[in-house]
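I'd like to ask some things about the structure below.
Only one protein chain is missing from this complex, and each of the others stays in its spot.
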Amino acid sequence: MVERELVIVGGGPAGMAAAVSAYERGVKDILLLERDQYLGGILNQCIHTGFGLGYFKEVLTGPEYAERFIEKVKSIPAIEVSLKSFAVAMTSEKVVTYLHPGKLDTVKGKAVIMATGCREKTREMIHVPGTRPAGIFSAGLAQKLINIEGLLPGNEVVVVGSGDIGLIMARRFVLEGASVKAVVEIQKTSKGLVRNIVQCIEDFGIPMYYNHKISRIYGVDRVEKVSVVRVDDNYNELPGTGFEIKCDTILISAGLIPENELVEMAGVRMDKKTNSPVSDKLNETSIPGIFVCGNSCKVYDIVDSVTRDSVIAGKMAAEYIGSL
Amino acid sequence: MKQYDVIIIGGGVTGSAIARELSRYRLKVALLEKEIELAFGVSKSNSGIIHPGTQNPPGSLKAKLCVEGNKLIRQVAKELGVDFKEVGELVVVFSEEDIPKLHELKKEAELIGVEGVEVVDRDWLKKNEPNLSDEVVAALYAPTAGIISPYRLVYDLSENAARNGVRIHTDTKVLGITAEKGKNFIIKTTRGEFFAKFVINAAGLYADEVSSMVGISDFKIKPRKGEEFLLDKKRQYITNHLIFPLPTKVSKGVLIIKTSDGNPMIGPTAEDVDDKEDRSTTEDGFKKVVTFVKRMVGAIDENDVIAYFAGLRPVAGDDFIIRHEDKVPGFVNVAGIQSPGLTAAPAIALMVVDILGKNGLALRKKWFFRRHRKKTEHLFALPFSETLKLIKKDPSYGDIVCRCEMVSAKEVREAIKRGARTMDGVKFRTRAQAGRCHGSFCTTRIMRILSEETGVPLTEITKRGKCSCIVKKDRRDG
Partner (left out) sequence: MTKQTMICIECPRGCVLKVDAENGRVVKVEGNGCPKGSKYAVSEVEAPARVLTSAVIAEGLSLRMLPVRTDKPVPKTRIMEAMEEVKKIIISEPIRCGDIVKKNILGLGVNLIATRDFDRE
């Protein structure tokens, strides 16, 4: 089995920042595994602006922010990038098994940093009853369809939840010629950034329903309509407040969950509620030498903070390797 | 002219099992399915349990065919390369008072020929099913219960039937049947007319309507909805057995099910509905099921539920209806095939062939019947050593498409080569999109592979046929 100083799983903003940071603190043998055919992770589909003000002191789009780190990573020979490499297992001994076309490899790291990002809550997780037709998307999937594939998921859209990706996608749909009928948020206020409420929702006159929820989805083949109802502060439906919205598309934007199945497999102690490792200290796990950073550690609002904390993870891994 | 000896209406597990059985004989056989793919009706929401035969009243067709089917399915699974696991089941009770009921069930089971059943106590349960709650005082253990993938069974049965000469017509809905006295049936469909000497009605939820087309209207199919909830694959070993409560009059109750895909499942509910297409799920059903199963296994956590769906059982009274309609010679009804229909399917197929023989169909065996089918590989079911062998044979086994359920590009392409035409078709065959992220990450890749392999434009890729397209517009089309 190949042994490396540091193995990093995930080539998005967190993994790249951690790699560069560990290198700058003396780690000279780093393997960075990325499952996609490009580095950059989810930033590649976040083509809107709003990134980098904290870290680079200028306003960038997602791909531009990623590009700066990609350049940096590529310029460091000590960081070996392995693309289309999909980690499928990890042990407490820091042995990572990964697949890529034509190969199944195992590698043991002195330290491992998991930068595996997060996934979106699904319709099932927020318990929306009704039928299961085509036309129900996570906001992130809709973003990928439009921005990466050039495919428009639907013409009449209702957004469930007001997370940032949902707000940004509401605007994106309008720009592509679709009509966004409503954003329905069960809470009193939005979870998204205020600037996104202004520039994505108010700019385009999209109706925003706070304290409301989707009580049912209708449609056999494709979504046909939803029923919406007002709720009280305990999320109980208020009788007589229901109404229907005709639509062919539903976007779910109800929050994110850290993606930590591999660290869980390795035996790291997990917080079941948040799906992140239990730890007193940022980026650390219950197994010394296994670190978690970026959105797999905790869900961040902005990428600049991911970078900041992942730099710390790189430093922690370097110190750990140095102490061995 | 589309002239056949036998036409089977309905491409679920019943129709497919009959098709394969008939393909052993020198006959021209066709199977007609109204949906775009097979197994898209009742069979798609089956629990995948191969029942031992317990909990069916002695003397019923259900009891007889279930016990026979449980024996037959092992051979069928082996020949077709479908995974069958004999995991055993436990019917649990929460109070000492109910233990005599377990003995009653045991007696009934033995009467119909179920082997190996025994009543087990707390100590046995502690050792063999440690996650069971302390409230459980005893259980009936039936070791011959097993699990299988219901869709893969349908796809593999029908694929093997097709290889042995059966013509399969999907997207072909039967609109009317005329019986020409003593000669032929004329079956009018959305894809033209078909002619057959014998017609088998295995139309699931619509069996009553198909039967009415030849004037037999003495039964009605009442849909009984069941909502089921799938847990994360991480919880694969939450139980070692299938866990049942004591059965009630209408159903076998809410169960904890092991599935052949690894993900445990909880459910189903049982609710009579009017609409044959009502597969909606409810908040109430979810709460009921979670509360109920937690009493049996406290470790089940509702946060581990990653998916849910509802299926409709085609109920026609208490028992299966399997009979030749003497008033319409050549017409065989196979209706009301609800639980334990999946288990019984191979036995039903034998029974139907026997009925056909007795009613004038000449049954001459082919000199060569291809009984075997090459096993479809699934990475999630293999140890890494086996995965490595596959990757060496074909590099695209190492190209992962679905990360939650570990499905490779090779498996997706293979599924399409074997007949998948829709996103659901790919999902049922491979589990891609069926994991915890619900296809957020792999949908676009699967759409592209489907488009590449079938030549269908991205805008025409559907979830399950008809108007269920995934996207409405391609920027490239202007």
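Order as written gives the chain letters A and B; numbering starts at 1 within each chain.
Keep in mind that, in the parts below, a contact is a pair of C-beta atoms (placed from the backbone, for glycine too) under 8 Å apart; a residue touches a chain by one contact, two chains touch by 3 or more.
None of these values were measured; they are calculated from a predicted model.
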Omitted-chain contact residue, chosen from A:149, A:185 or A:309: A:149
Of A:2, A:175 or A:278, the residue in touch with the unshown chain: A:175
Absent-chain contact - pick from A:53, A:78, A:238 or A:278: A:53
Residue of A:24, A:80, A:93 or A:203 in touch with the missing chain, whole complex considered: A:203
Residue in contact with the excluded chain [from B:107, B:372 or B:475]: B:475
Missing-chain contacts mapped onto subunit A: 38, 44, 47-50, 53-54, 59-64, 66-67, 146-150, 175-176, 193-195, 197-199, 203, 301-302
Touch list for subunit B against the chain that is not drawn: 475-476
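Assume only the chains that are shown with their structure count from here on.
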Inter-centroid spacing, subunit B versus subunit A (mean Cα positions, whole Å): 35
Of subunit B, residues touching subunit A in the complex: 234, 277, 279-283, 286, 301, 303, 305-309, 384, 387-388, 391, 395-396, 398-400, 403, 406, 408, 423, 436-441, 443-444, 448, 458-459, 462-476
Interfacial residue positions of subunit A with respect to subunit B in the complex: 35, 84, 86, 88-89, 97, 99-104, 119-120, 122-124, 127, 129-134, 138, 140-141, 144-145, 148-155, 176, 216, 220-222, 248, 261, 264, 272-273
